[in-house]
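Okay, so here's the structure we're looking at.
One protein chain omitted, others in place.
== subunit A ==
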Amino acid sequence: MEVIGLKKEKMGFEETELRLGLPGAEAARKRGFCETETTEDNKNGTVDLMLNLSSSKEADHSTDKPKEKTLLPADPAKPPAKAQVVGWPPVRSFRKNMLAQKKSGEESDQKSSPNGSFVKVSMDGAPYLRKVDLKMYKSYQDFSDALGNMFSSFTIGNCGSQGLKDFMNESKLMDLLNSSDYVPTYEDKDGDWMLVGDVPWEMFVESCKRLRIMKGKEAIGLAPRAMEKVKNRS
């Protein structure tokens, strides 16, 4: 049956696996079939083909539209649950979705998860630091919005509400740094303080160790170094 087949494949899998990306860059490992059964993209986990228990209307259930399919437990390592029935147990879909999301969320929060990328975020003038998981965000815009919401209690103006500027453009950069707006900066793996926004988002997530949101004027000293690093990379 299905589960046994999967296990067989998994045994020799790692050796023959294709790996993309730089050596040592674990995250770039191509995902195998088993790993695609996460609850990240598909919040409902794997989809069950309706094997049914009670007498009557099985034929109907097997042609259900995807929305109405019932779900196997998210963890493929457990043996599959006894065949589920549409709409049973009778729990509101809102509640089902909330609990499924939270369960997977908590599993990744617990202890140190290799998938989480938590960094401390400090903001000049704010009484507390925050911790964020960079992997929760898809882009600089996303991240900037979230930071804005998180720290809005502490700023009179907006924090990065205009989004991150085009850091490739030196004159725009100087305008920004001369203003009193807050600017996000980060410490990278080399220990250097950089302006957020110069590298592609995914690379930023990999290299960022901590964040500091500072006043634009204070960030001026970073600019030459930031531009140099960018020039070296390209």
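By our rule, a contact is a pair of C-beta atoms (placed from the backbone, for glycine too) under 8 Å apart; a residue touches a chain by one contact, two chains touch by 3 or more; residues count from 1.
By our rule, contacts and distances are computed from a predicted model.
A.B. asks: For the chain not present in this complex, what protein name does its UniProt entry give, out of "Non-structural maintenance of chromosomes element 1 homolog", "ER membrane protein complex subunit 10", "Transporter" or "F-box domain-containing protein"?
C.D. replies: The missing chain's protein name, per its UniProt entry, is "F-box domain-containing protein".
A.B. asks: For subunit A, which positions touch the chain that isn't shown here?
C.D. replies: These residues touch the chain not displayed: 53-57, 60-61, 63-65, 67-68, 70-73, 78-82, 84-96, 98-100, 102-103, 105-106, 128, 145-146, 148-150, 152-155.
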